[in-house]
Structure formats: structure tokens, C-alpha cells
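One protein chain omitted, others in place.
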Amino acid sequence: MTMKAIQKPSAEAGFKLIDTDKPSIGPDDVLIKVSTASICGTDLHITEWDQWSASRIKPPLVYGHEFCGIIDEVGANVADYHVGDYVSAEMHLPCRTCYQCMTGHFHICENCKIFGIDLDGCFAEFVKIPQWQLVKIPKSIPPEYGACLDSLGNAVHALSKGNVSGKSVLITGCGPVGLFAIRVAQALGATRVFASDISPYRLEMAKKAGATQVVDATQVTVSDEVKQLTRGRGADVVLEMSGSPIAIKDAFKALRLAGTIVLFGICASPVELNLNEDIIFKEARIIGCNGREIFQTWYLMLQLLESGKLDIDFIITHKFPLEDFGQALDLIASGNSGKVILTP
Amino acid sequence: MTMKAIQKPSAEAGFKLIDTDKPSIGPDDVLIKVSTASICGTDLHITEWDQWSASRIKPPLVYGHEFCGIIDEVGANVADYHVGDYVSAEMHLPCRTCYQCMTGHFHICENCKIFGIDLDGCFAEFVKIPQWQLVKIPKSIPPEYGACLDSLGNAVHALSKGNVSGKSVLITGCGPVGLFAIRVAQALGATRVFASDISPYRLEMAKKAGATQVVDATQVTVSDEVKQLTRGRGADVVLEMSGSPIAIKDAFKALRLAGTIVLFGICASPVELNLNEDIIFKEARIIGCNGREIFQTWYLMLQLLESGKLDIDFIITHKFPLEDFGQALDLIASGNSGKVILTP
Amino acid sequence: MTMKAIQKPSAEAGFKLIDTDKPSIGPDDVLIKVSTASICGTDLHITEWDQWSASRIKPPLVYGHEFCGIIDEVGANVADYHVGDYVSAEMHLPCRTCYQCMTGHFHICENCKIFGIDLDGCFAEFVKIPQWQLVKIPKSIPPEYGACLDSLGNAVHALSKGNVSGKSVLITGCGPVGLFAIRVAQALGATRVFASDISPYRLEMAKKAGATQVVDATQVTVSDEVKQLTRGRGADVVLEMSGSPIAIKDAFKALRLAGTIVLFGICASPVELNLNEDIIFKEARIIGCNGREIFQTWYLMLQLLESGKLDIDFIITHKFPLEDFGQALDLIASGNSGKVILTP
Partner (left out) sequence: MTMKAIQKPSAEAGFKLIDTDKPSIGPDDVLIKVSTASICGTDLHITEWDQWSASRIKPPLVYGHEFCGIIDEVGANVADYHVGDYVSAEMHLPCRTCYQCMTGHFHICENCKIFGIDLDGCFAEFVKIPQWQLVKIPKSIPPEYGACLDSLGNAVHALSKGNVSGKSVLITGCGPVGLFAIRVAQALGATRVFASDISPYRLEMAKKAGATQVVDATQVTVSDEVKQLTRGRGADVVLEMSGSPIAIKDAFKALRLAGTIVLFGICASPVELNLNEDIIFKEARIIGCNGREIFQTWYLMLQLLESGKLDIDFIITHKFPLEDFGQALDLIASGNSGKVILTP
């Protein structure tokens, strides 16, 4: 039996909508019929075949790594999941034997593989996933939300590391993960959430997300604005989600003494820091953040969604059938979208 | 110059409304004109002259330890506070030289004295306080709230220790501190807040506070109810605020594996615990909680109030002039009140 | 092919040395030739067929759950372990799908099974273990130590939870895990280690372990002694490893304000605590402790052993061939032994 899928056919720019065999599963796998998938910035890079993609991806590859769906078939060893279960999956596949995996840090496994990057992914009618990667999703969470759990999880993970309850938070960078972070920060008890960006569309979205104050970095120096909003003290916590060296250097200035900055946004280039003023004298804490904790982040995220404290409807701005993947990519490239959902 | 005050005149039940000299201040003191004060259960015990009071209080004493006001006079060494400043004060006076004080635990000072218990308190037109005990209050916080910061602080402190962000919380006992705790838990990012009590009045107040679910412990076993509300898992965090041995024993059962229980309510008698089932096998964490951190709790509380995330209006059910202290006490003794405010 | 093993043949007191088939392994299992095994108090209970054993054990069962050995055969899916590897294993088998397992608390899995209790164990020439339970042991660690890693791990886990670096520690109860704990506390940077027991043999062993001060609880009140040794302050951390209600009640008194008590010893009966004095007013922290973290504890333990900071030679007092299991049990029952090693 065949299925539709979005494939990177060869080592060059572009993609192909193909008909291909449904994956056959092993004893520890499940086959999932994809309900919805979501497009990440990485998928744009893969399509454009940038330097990173060229160095990592081995075509042919079905890509896509954000989705949810219904279990269609289960392997012989699978006891806790059943046909018909509504699930999503952690697409970072840990080796489970390296030091990091053995000590509870699966999400920074030394030998991590990623579905949709190193292994066939979810831009398809069906996707094959090992049972240990699955997360059951409560019915009360709609499939459009289910497709966003990977990137929403990035925001939840970053916020957990920042420990924002009862604190003022600055989020620098309002791409999808930054926008999620605004809502998650509120849900986790941040007292005030300041959000900065340089794009009018994203600043508008940040307002919709409910940021206490939106700061246009093309008009003011963000750290000055944040200090003014905090009686000169600075933000208790900063979440850096822009990856922009200029924003990062200024983010350190916006942080209060003894504050915490979580670095999440990937930087295009190294960043020069004044360690004395920015870190040492103020006893700042800098925390690197990668992926999602497996599965602490997922359970926290589901608890937030189920409780009704976290609503992410505002961020889902567009939906396309899988066949219109090209159009969806163009939209994302324009910068004028929130999360874009595909339905196979 | 004289002032009105509520005094415990001698070692027996009762109180006296007196005219007395305005306190004269030393070089490190300020004199505060009391705007509002609030009555605590302790004030009822002192009036009734229970066993604890008889063993600790040395009459004559002006009592009361929850208030806010305006600075009327400052001592010679006082540089950071000025006549006209709007302040409240931490009424636990640490010695500042014991091991606890020297290592940042002022609130569990080995030689702690308390204004309104060991030293003259705030049920008066004026109160004298050493400058190191003061906290400036932003104008946006009304004096009725200002009178509640001591007991609101108990709730904020207990919640901080519980680390409730993103967690389900059970609060056992809905007296004033328990009621505050419901609101504070929501503000600090608890996903769901269950609240139990045996008094219909308090359960009604808990609903007004916005508890996700109110549990009447006269009708059901609280732990059963909480397990049903959490798919059998139990609450992530329990705040014990009843002091009832029955409630406490059940609270341990309501706690999930690896959960945290914060003990705040003073118990009338020792409690028999099954350490194996209640603590060891489930790797529970039990945290004792006393007073408020000096001044971490205060600053967190003010940040919550100022941000608008925390509103405590619902709990202030009655106001009396200082002269009607007796009536106010009767009301509190009836159990049918929230916080009761006095205005001198 | 057959092998020798110690078996509980039927639901009554006693054991049997049997010849039985070598276990046959599945694709995710390894077969390990047991080098050394060690006897735990639990094995005595199983032999004596106490109430707990009768309620849990389903004979026939090969018991024993502390061992190390050499891999003899690997299943088809096993890639990271090889014939000849020197290994031990975590004998608590987590389900890997419950909430605790999914959130990094494998060691308090809701559906945990234990080799040697629920499944055939290691008192045999060969034992079959799933690959996910294995830990590779460096060659520098002798097989006698390798047999002790399960109970040494209990001590390491308890100490980790107590966070003893730079602190004074009281260990109540000097059975094997308590004795290990003395050494581990020193290795992890405790400044002083006080150890109490009621058995002369164990107090002597505690001295050999290097306790700063050994306290004979038949002669003095332990809390009095500890206070005297700490200028009246009490111990910073207490590890409760006796399970004795008298010791536990006194342990709370020996703890300083804002101290931490880790409960590990299983109690024969409930314990009545004065929550006000013992926990609330002093802001004590009580932490339940069970098993070993999978595998954080194991890696920490190996790092301590390999560094040379932790030496456990003193505790291994006797060795027997597997055939003399009965004699070994008698010795343990007498209370006059440290760890007793079996060699199949």
C-alpha cells in the first residue's frame, strides 16, 4: 500500500511530493496515521539546502518532525499502546546507553538521531515511530494543537529552566517558539512578560499572545526599556529566542543582578561578551537550553494545556493540505505567519 | 501626646482600650501612624488567655502584629525612610547574630522576638518599629491590603517552598492563610488548586477564591477525591494549613509519588505517620514552613500584587474602628469571616 | 546445560540448593555468569518466610539481587554489550511507561518488579537480565566490591538527597547501608560524621568506617550527644537508617534548624511525630529515599570508587561458596557481620 509524502529526493534545493510504500514496522514500533503536522524553520532550511542541511541530511529523506496522529498498527512487543490511540512523539531519538542517557539527560544524548532529519519523518500520511518515543494525548487537545507540541515543548522547556514563577520575564525574539513562550510564561506564573522583536508582524502577534509590554527593538534599546519598566532593576529572567548577537548582548544588560538568562536561539555567529559586567559582578546565571526533556517537558505541557491555563489558538494562523507544502513554505519564508499546519 | 491602643492589661482573659503615651523612638527607629491593622487568630488566643499566651506574654502589652501606615517620625540614624512614607513591617524581630541570622535565615532566628507578642504591637494609633524591619509599600496597594501582608506573606512563603508552578496543588484548611494560598497558588502558576475544609462558610470562601475544586471533608475522604481528580496520581503538591491530625494523615495519602508537602498549620497534638508508605517508598518531600522570609517573601508578594496577578479583595469581609475590637473578635471567633480590618 | 542455584521451592520457611537449566535469553537480554553475589537482609526474610515474603513472593523462585559478573551471551538486539564485559545490574525493573518512569523517576516506578523477589535472581551460576538494566564496571573495581553495588548504591542515593558537602551528618543505624553511608558521606565532603547504633559489633564497625564520633544509643541520648558535639546547634543533616521508632523520634531532635533528614530505614510500626517542634517551627526538610536512581546513583558511585575517594574493603567481612548459603545466612542473622559475599 502506498502513501503521499514530502521528500528531499537529492542533495540540492527543492522537494518532491511522492507516492511511496507505507513504512513496515518492527516489533517495538507503531505506525501512526498522521492527523496534522506543523512546519518548522528547519524544514525551510532543508528545502533551501543550506550549509547545515548539506552537511547533515542524507537524501532521499521524508522530512517533518512536528505532528500528531492515530495509531494504525502496533508491533509485537508493544503492550501499552493500541490501535486508535491518539498520540504525538518525541522526534529526538536517544541512544539510551551514553552517559547522558544513563543519567536522565536523554534530550542531550551524545548520539541523538532526529526523525525528519536523520530518519524518515512525518510529512506523510503515515510515520513509523518506536514505542519509547510516544506520548498519549488527551482527547480534549485538538489535532491542530497536537501538531505544535514539539515547538511548544521548546518553550515549556526553556521556561522550566528559567524558573519564572513570580518573576518578571523578558523574551527576546518572537518567532513561533518565542510567541509560545509568552503564553507559557504567563501560565507558569510570571508576573510580567516583556517581549521584543524587530518585525511588525511578530510584535503584533506578541500583543495577541498577551505580553505585558511589547518592545520594538528597531525603535528603542530593549535593555533601556526593560529597566524603565522595572524601576531600574532589570528583568528577573531573560529568555533569549532570537539568536541575534545584537539582541543577545543587549539581553545581558536587561538582566537584573543575580538574574537568570536562558539561551535558546541558535546564533549565526560567535558573540563577544563582557564577562565582568554581564556575568561575574552581577552573579548572573546563564543556562543553555536544547530540545525538550524526555518526557518531563511533555507531561508539564499536557498538564498546562489540559488545565485550561494555556491556550495556543492564537498562534495557528494557517492550514494547508500536504499537497500545498510549497505554498506553506513560501508563507513561512515571508515571516508573516504563526504556526502553519499541514493535513495529509 | 497620647494615643488609643488595645492592651492586655494583666495575666487573665480580656483586653482594655486604653489611652497611653505615644511611643518615643530611638535613633534607629521610626514611628508609624497606623492606617489599618488586621486581626489574627493569635490575637484571639491572647485575649482568651490560653495556655500558650499565659506561658509567653508579659502584660501589660499592646498587641496586634498585622498593619500598614504612614511614617510620622524618624530616628537620627534613619536615612532611607522619610516622614510620609507608606510602609508595613516584618513583625518578627531577628537578633541578627545567631547562626540562622548570620546564614540568611532571619525568619527562624534562634532568639526571635515578635511585636505584638513580646514587644508592643500595632493595635494602636502609633507603633514604633526599628528601621531594619520596614518594607515600603507602593501607593497602588490599598491600606486594606497593606494590613494583610503578614498573613498573605505566610501563604506566599508556603507556596514558594512548594514550588507549585505547573503543578496541581491541594490546600487542606481554608482559614485566612489557606484562602490567600488558593489565590497565590493560581498567581504562581499552579495548574489546578483543590481546597478542602469542614466549614461551609470557608468552603464557600474557597469557591470565591477561585479554587478549581472545593472538597467538603465532612462528606468525602479528601485523598479519594483528589485521586479521582488526578487520574489516580494524587496532587503534585500539598499545602497543609489546617493543623488537624486527621487532615494531615489524609494529606499524605493525597500526595503523589515524589510529591512535596508543605506543613504550615500548627497541630494541637502529635500525629502518627506511616513513614514507609507515606514518605519513604514514595520519596515524598516534607517541608516545614514558618513565618515569612525576610524579606524575599515580602518582595515576591509585592511583585505579585503590583502586577495585578494577585487580587485579595474577596477575603476582606469586615471593617471595624479600633474601638469595636471586641465585636471584631466575636466575629472571628464565630468562624464566619475572612480577614477583619481595624482602623485606629 | 544446568547450573546451581539457591531456590525458594515452596511457600514455607527454608531454601534449596538446586540444579536447574541455565536461563534462555530473549533478543533484548544478556546472560551473565555470576562472579560474586552478596546477601541482603531481605534474603533472610525470604528464607524465614516472614509476613511480607508470604504476601509477595511466588515460589518457586531463585533469589538474590546483589551481584556482578561477566557477560556470557547476548540477545540479537543487544549492540552495546558484548560477551566478556564485566557488569552489574539494577535489579529494580521499571515499566518505562508509567508517569514516574516517563518523568525520570524510574526508581519509584508504579509497576516496579524486582529480580530476586518477583523474577529469578542472582544466587545462581547464571542470571538473565534485560540489557536496559546493565551497568558496565571498570576493571579496577574488584568483584567483591561489584557484589556490593546495590546496597552501596542505597547509601550513595541517600547521601545525594541529603546534600552533605560541607555539612555535619548524623547517621542513625549502622547496618551495612549505614556503614557504607559513613564512608560515602566522608567521600562526598561531609565535615563530620556521627554514627549511632545499639550493637557493639556495629559500633565497632562504624569506628573502622571512620566515623568522626560513634554514639552508643544504649548509653546516651543520641540527640544530646550530637548537640554537645555541635555547640548546641544539632546536625546539619541526618540519615535515618535504623527504622527504629525511638531512633527516629530522637533523630528529629538531633537535627538543627533548617536541617535535612533523609528517611531510608523501613519502620516496623507508625511513628508519632511532634510536627510543630520537629518540622514546622524549625523549617526542617524530610526526604523519603528508596532504592537507587537509575542510573545517576550508579555513575556517581563508580566515579567515587574509581577516584579512590571511596574504599569499601573494611565492610566485606566474610566470603562463602554458594553451597554454604545456609551458614552465611546464620552469620547474618547473628548480627555480627558486615557484607557477606557468595561465590557461585
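When the chains are written out, they are named A, B and C in that same order, and each has its own residue count from 1.
Here, contacts are C-beta pairs under 8 Å (C-beta built on N, C-alpha and C of every residue); 3 or more make two chains touch, one makes a residue touch a chain.
All of these numbers come straight from a predicted model, not from anything done at the bench.
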Touch criterion as defined above, residue of B:Ala54, B:Met102 or B:Ala268 at the omitted chain:
B:Met102
Touching the left-out chain: which of A:Ala13, A:Val220 or A:Ala258?
A:Ala258
Contact set of chain A toward the excluded chain (per top definition):
99-100, 105, 108, 110, 233, 248, 257-258, 263-264, 266-267, 270-276, 279-290
Provide the residue numbers of chain C that touch the chain removed from this figure.
160, 163-168, 187-192, 212, 300, 303-304, 306-307, 309
Where the unshown chain meets chain B, residue by residue
80, 96-97, 99, 102-104, 132, 135, 293, 295-296, 298-299
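By our rule, only the chains that are shown with their structure count from here on.
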Between chain A and chain B, how many degrees of rotation does a Cα superposition need? Round to steps of 5.
180
Of all chain pairs, the one with the most contacts is B-C
How would you label the chain B and chain C contact, same or different, if same means the shared numbers make up over half of all numbers there?
same
Separation of the C-alpha centres, chain A versus chain B, in whole Å, is 41
In angstrom, rounded to a whole number, how far apart do the mean CA points of chain B and chain C lie?
43
Which positions in chain A are in touch with at least two other chains?
none
